[in-house]
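Missing here is one protein chain; the remaining ones are kept as they sit in the complex.
Every chain is named by a letter (A and B) in the order it is written, and numbering of its residues begins at 1.
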Amino acid sequence: MSSAYQYYAITLLVYFGVNTIACWGLNLQYGIAGVLNFAFILFQSLGAYIASVLSLGPAEGSTFQTYVLGATLPFPVPWLVATAAGGLLALAVAAFALRPARRDFQAMVMLVVSIIAAILVVTEPSWFNGQRGLAAVPKPFVDHFSGGLIQYGWFYVAMTGGVCLLVYWFVHRMTGSPWGLRLRAMRENAEALSSLGVNVKAESVKVYVVGGAMAALSGAVLVQFIGGWSPGSWTINETFLYFVAIIVGGAGNNAGVVLGAALVLGLFQEALRYLPAFGYAGLAESIQFMALGVLILAFLWWRPGGLIPERRRTYRAPRRPAPGGPT
Amino acid sequence: MSAGPAATPGPAALAVADLRVTYGGVHAVDGATFEVPEGRLTGLIGPNGAGKSTVLAVIAGGRRPSGGRVVLNGQDIAGWPAHRVARRGVIRTFQLSSEFAHLTVLENLIVAAPEQRGAGFGGALLGKRYWRAQQAQIVARADRLLDEFQLGPSRNLYAGELSGGQKRLVEIMRGLMAGPSLLLLDEPLAGVNPSLRLVVESHLIRLRDQGLTMIMVEHELPTVERCCDSVVVMARGRVLAEGSMAQLRKDQEVIDAYLVG
Partner (left out) sequence: MPGLGFGLVTAAILTLGSVGFSLQFGVSNIFNLAYGDVMTVGAFAAYLVNTVGHASIWLGMAAGAVAGSAASTAINTFVYRPFLRRGTALFAMVMVSLAVGTILENGIQAIAGPSYRGYRVTPEKSLHLLGMLLTARQLTVMAIAVACMTALHVILRYTRIGRAMRATAANAELARSCGVGTGRVTTLAWAVSGALCGTSGVALALNLASFNFTVGSSFLLVVVASAVFGSVGQPYGAMAGALVIGVASELAAIVSPSLKQVVAFVLLAIILLVRPNGLWPGTYLQKMEMAAR
């Protein structure tokens, strides 16, 4: 396989892995717990920014960009700190965004937060270099690879795959547990769950923090592959795309959202590349987003469960002794 | 079917004093005062708009009162959030169906069990080995309850797919799974077919005999007569009278406000 094709495959795979991690995070928040996190992309961005500044080295050493917290921390510390930062930001946002009782209200507030954050990052270049964003973010272990970019690329794919496995282990364990069941009950009827003794607000905050941390991790993994991050990478459109992936794939089903990530974020996005260029630049993209809007409406109307809906869980009834006599 | 032991009522499990709930200029509850004796099934009846469901909502913590007190075992719980009141053993069912629709009937029950090892974030992280045994016990308990209420075959159906009456039963069972010391039932038998009604009523009486304190908002007077030890009549946000059905039938005020109209 020629190196161009290989590099293309590597890129697709890394993006797929990153999107899978992100979708699992959003699925935990929205598909399972019913929390409409319209600020989702904000957390992925924070993870990307934090991982970047912690790998770029001190800002004073750079001639073309300014940022906070410059350091050159060894791998995997930037990723770990990025994940923690995502959780902390989620805690801060949850403090007021989860105050209203109505979930659509909460979603509005989160949307607002993500927009303000974007405005602030652009107007404060000292944070993350403003509109131009960060560039030349170093890749971990790249010096060890004398074989060139392709060999390193496959290594990065393997690393991404490793993180995916870890995240899958975590997500699978949590959603199959009584806590997962509690979150699903919260999604169905938070008031009723409250009346059974569960502190619904606290559980919402927990799931928001966990999802935020996962989103941040996905950002960290992505940024060190693509090498840069700017405000253009994180608009409402990106959050919208993740929601489409989850709804189409199957909200509430971890396998379903992987399919959604592959189809919507992978196939659909890539298909755009192969269409003959028509109209002015950007026309194809607007038609693409219109199609996505129609797709969401179609799925919400005809198949709200998605392609692979949440599966029904049956619990084995413990064997009961027959009334008298041998079993 | 007479309504249980006719002895004088014991200590009050719950006392509502001068409760007021006002919103948007409407006095939904306008100075309600009554007591609920321990280990008895108290009926709460009255015409539409009397404030009965609002009183239950305030007791259960879903609603803030504008004034008055709700004393549970000597402590004023008025204004407490719902989950805190529930932790004290006060569990309620709702007037509008509030089952967890996209969870199976069994899941509706097991999610209500208190003190679950795997239900917290940390416990879930520790994995199946930590919580599996306890969950099996909870599942067994839920299955027994399902059999008692004759809903065993619906175990793995989504609760949203059940009939209206079956949903009410699921809510009652779900409330029971939470291990209440005071159970608030808001029209629990609405939509339940007549044959099942008597079964459920006998369950309620059995629970009462086992010592569970209950308040039941009900419209069907025969049910109230059969199950309730005493009855509180409300109208226009106030308590009109308290007593047994026999006593109330003789009370002119009650007759004017409710039993006739």
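Just so it is clear, contacts are C-beta pairs under 8 Å (C-beta built on N, C-alpha and C of every residue); 3 or more make two chains touch, one makes a residue touch a chain.
The model shown is predicted, which means the values in this text are computed figures rather than measured ones.
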Which one touches the absent chain: A:71, A:88, A:108 or A:135?
A:108
Contacting the left-out chain in the complete assembly, out of A:3, A:72, A:126 or A:286
A:286
Full-complex contact with the absent chain, from A:52, A:83, A:160 or A:189:
A:189
What residue numbers in subunit A mark contact with the hidden partner chain?
34, 36, 38, 96, 99-105, 107-109, 111-113, 115-116, 119-120, 122-123, 189-192, 240, 243, 247, 279-280, 282-283, 286-287, 289-290, 292-294, 296-297, 300-301, 304
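The criterion applied here is as follows: only the chains that are shown with their structure count from here on.
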Centroid spacing, where centroids are CA-atom means, of subunit A and subunit B in whole angstrom:
42
Within the complex, subunit B is touched by subunit A residues 173-174, 176-182, 184-185, 187-189, 191-200, 206, 210, 310, 312-318, 320
Residues on subunit B engaged by subunit A in the complex (per definition of touch):
60-62, 81-83, 86-87, 91-92, 94, 98-104, 106-108, 110-112, 114, 116-121, 123-125, 127-128, 131, 135-136, 139-140, 143, 155-156, 158, 174-175, 178
